[in-house]
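Only one protein chain is missing; all other protein chains are in place.
Right after this comes chain A.
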Amino acid sequence: MNGDSSAVGRVGELVHATRGPDGPGEVRLRIRGGTEIYLAWSEEPLPLGTCVLVVESRGARTVGVVPWSDLPGAR
């Protein structure tokens, strides 16, 4: 497998709102040619549909995200 398969550094959209320390949300990432759903933890609660950047991997199918303003043409 190539090294590009990591979710870290990718930009996705929350399909479930995160609740900060109370619980995870879910983020949809474009990865390996398709889209996959990862559990997403964030420092602060983020509403549904927020564009986030994956900044860390927290184990099996779980990532940490921060809000991210998508740059035009970045994808």
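Methods note: a contact is a pair of C-beta atoms (placed from the backbone, for glycine too) under 8 Å apart; a residue touches a chain by one contact, two chains touch by 3 or more; residues count from 1.
The criterion applied here is as follows: contacts and distances are computed from a predicted model.
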Answer for the undisplayed chain, UniProt naming, from "(R)-phenyllactate dehydratase activator", "Ferredoxin reductase", "Flotillin" or "PLP-dependent lyase/thiolase", is "Flotillin"
For chain A, residues touching the missing partner are 1, 5, 7, 16, 23-26, 31-32, 34, 36-37, 39, 59-62
